[in-house]
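Let me begin by handing over the structure; questions about it come next.
Only one protein chain is missing from this complex, and each of the others stays in its spot.
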Amino acid sequence: MKGKVTAKETCAITTHLVLPHETNTLGNLMGGVLLNWMDINSAISAHRLCRRVVVTASVNNVSFNKSIGLGEIVTIKTKVSRSFNSSMEVFSEVYVEDHVTGEKLKCNESIYTFVAVDQNGGTITVPELVPETDVEKERFDAALRRRQLSLILAKRLKPEDASELKALFD
Amino acid sequence: MKGKVTAKETCAITTHLVLPHETNTLGNLMGGVLLNWMDINSAISAHRLCRRVVVTASVNNVSFNKSIGLGEIVTIKTKVSRSFNSSMEVFSEVYVEDHVTGEKLKCNESIYTFVAVDQNGGTITVPELVPETDVEKERFDAALRRRQLSLILAKRLKPEDASELKALFD
Amino acid sequence: MKGKVTAKETCAITTHLVLPHETNTLGNLMGGVLLNWMDINSAISAHRLCRRVVVTASVNNVSFNKSIGLGEIVTIKTKVSRSFNSSMEVFSEVYVEDHVTGEKLKCNESIYTFVAVDQNGGTITVPELVPETDVEKERFDAALRRRQLSLILAKRLKPEDASELKALFD
Amino acid sequence: MKGKVTAKETCAITTHLVLPHETNTLGNLMGGVLLNWMDINSAISAHRLCRRVVVTASVNNVSFNKSIGLGEIVTIKTKVSRSFNSSMEVFSEVYVEDHVTGEKLKCNESIYTFVAVDQNGGTITVPELVPETDVEKERFDAALRRRQLSLILAKRLKPEDASELKALFD
Amino acid sequence: MKGKVTAKETCAITTHLVLPHETNTLGNLMGGVLLNWMDINSAISAHRLCRRVVVTASVNNVSFNKSIGLGEIVTIKTKVSRSFNSSMEVFSEVYVEDHVTGEKLKCNESIYTFVAVDQNGGTITVPELVPETDVEKERFDAALRRRQLSLILAKRLKPEDASELKALFD
Partner (left out) sequence: MKGKVTAKETCAITTHLVLPHETNTLGNLMGGVLLNWMDINSAISAHRLCRRVVVTASVNNVSFNKSIGLGEIVTIKTKVSRSFNSSMEVFSEVYVEDHVTGEKLKCNESIYTFVAVDQNGGTITVPELVPETDVEKERFDAALRRRQLSLILAKRLKPEDASELKALFD
């Protein structure tokens, strides 16, 4: 296993055409189907960081800002944003393509966390993620705040010890 | 549309048997499949509050604490925890049943938010959710803090105005 | 394995939202999809009686009284009605929920029979089912008549020996 | 619509290879999947009698005598056995092919009933089914007894009026 | 394994009803779904020649001449056209049935090639295919030309050595 991997090396892209069996009763892509697609693509990014079996540990934040219709072309782009011991936070962006102009509009974002495991399900230490671009560095920093918040909500960290997060409220 | 609905009236239960096509390469239920199941069951709870078409607006927090194997019986129980104008926060609990004793162990929790829409996709005001039990009341209160946090993260609320949330850090 | 199990302990409930890929060319839930859902839910009830692997042995009677449309919420409720050596008869009720009032209307019933098997496919003796309510007791009695009829049709019982069933025609 | 159709003209054959996503936790074809396959193939036979949209009305009798494993080739053969006003009884035979010798062994039978409907769901009178072979004639006669039994169980016929069926017990 | 098998013995027939989840955004059967159906049915024919595990080696030619709509009844009929050492060419014909007259119109043809393999994936010599009818004999001869063309395109045969094919251009 490599010691360090760049965010770019973990990038995974997938393109879906929204088919009738993936729509809800309004004829739009079902939220749960998109959650499933993002889960699989994010898992591929996490795998590209650690080259081991990965399992979903949590979904931290997903927002659906725009409905996606039948027949639309959806592109999902994922990258690992930061790694912590055996866990990896993966950032996912979802774009819909305008049928006429071909322009891609971002319509969703999500953050999933994966854990690398061995064949017995035990956790494995993963390589360090190296951010390179400004956006990657910003997400790398925000990942720490999200992790602190998640540990507070899980009651495994005291709010006063979450210095990064606490700064937001000062 | 009724003006008030109790949390109990929105309860939806579903039972799944984990089948081969729902497992990952380790033989466990895939995260994305469970996300899809929780999405559909949560949507049923939201529908039972407002009796209108509902669409997934966000997934706020899901944690996968325990892997679920092929052939296991999974029970998903969802209830609306609070409503805000046109949005509804739904709390989901996932249980796995011990094959021998039949005991049900909680292995996942999630919080999804739905919005009620009309046939043109415009938002609709939904009834007020009335919590009755202690657990329902606790979730009702926490829902406000989660909403404030979500608005801050979306940059639609200033941290200093999120009084409920800020109290956590004082 | 317990010696006796009440009907209530075998109750399994599942809730489905009818999605586009489950409908026929008229836009209604396909009979075969509902048969599959009832099979899985009934298998869960049978499993809750015996806590072993169960396989479908027969479908004795299913009637489809009312078509179920796209987007409807379907609740399936199953209970073991009686056990015989290694086989278990499971009663299934299907309800559709009125979108506006939330009232649940029964639209289907079915009776499936399962057999408990070991890892080699050999049959296993199952616990006795104990009916408690009036409806459970009525189904418990009728199950014997259905079993006699099924044995006659399979030519493993002579009509004159089916005393319970014969009484119907006297 | 033709006035009379022979059983042979309604024959429908389909061949399936049992794939991993169609098996249960023992690696055998799930009962519910086979029920779905038989439903669709039987519907095609019913359609070939009446050339109209048909919907499943009931499943009268299905027995699973032999488990069917992953990778096995399953042939389903269906024929209408008799028609009554707007309903059609369809007989289904399921064969599994020996991998080495190619010999086909019958492992299941089922009887489904369909109703022909117009675009509003109203029932339509269907052509008369004409049995030709001895087996077809035997099933044609038995179909009447099954219909009487089904009407008795639905409490729409008194046992003493079911002359065909009553004869069995005299 | 038998030394020779007639084309007729390898015939496999399957019947599909086009369901909503199999259609594209125009409401017609998706090309990829039909490719999948033809692959499975052709594999069954290849299996009936050699009685061993077969894997798809290539798809040589498929043309979609007519779109197939939702609710149409599709019949696929496949037969091995010729065998070469461990490979088998399978010819597939697709018919759509007129809803009113029941007449079957051919709307697609395809040619797939399969290879027989053992449990380690090694190739196995297959029986010789014996054509009987005129159509079978014509396809048997054309199969050799197609194989030569395929070897030329794969640069494993020089055009001047493909005597059968070369004759076309003289």
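In order of appearance the chains are A, B, C, D and E, and numbering begins at 1 in each one.
Here is the rule we use: contacts are C-beta pairs under 8 Å (C-beta built on N, C-alpha and C of every residue); 3 or more make two chains touch, one makes a residue touch a chain.
Note that this is a predicted model, so its numbers are computed, not measured.
The undisplayed chain touches these shown chains across the complete complex, A, B, D, E. The residue from E:17, E:30, E:49 or E:116 that touches the chain not shown here is E:30.
On the side of subunit E, the interface with the absent chain consists of residues 24-26, 28, 30-33, 35-40, 43, 53, 55-64, 67, 110, 112, 117, 119, 121, 149, 152-154, 159-160, 166, 168-169, using the contact rule stated above.
On the side of subunit D, the interface with the absent chain consists of residues 19-21, 70-71, using the contact rule stated above. By the touch rule set out above, subunit A reaches the unshown chain at residues 9, 12-17, 40-41, 43-44, 47-48, 51, 73, 99-100, 102.
We take it that only the chains that are shown with their structure count from here on.
By residue number, over half of the contacts seen at B-C repeat in one listed pair from C-E, D-E or A-E, namely D-E. Per-chain Cα centroids separate subunit C from subunit D by 20 Å.
Chain centres here are Cα averages; for subunit B and subunit D they lie 43 Å apart.
Chain centres here are Cα means. That of subunit A falls 49 Å from that of subunit D.
Counting only residues that touch two or more partner chains, subunit E has 20-21, 71. The list of touching chain pairs reads A-B, A-C, A-E, B-C, B-D, C-D, C-E, D-E.
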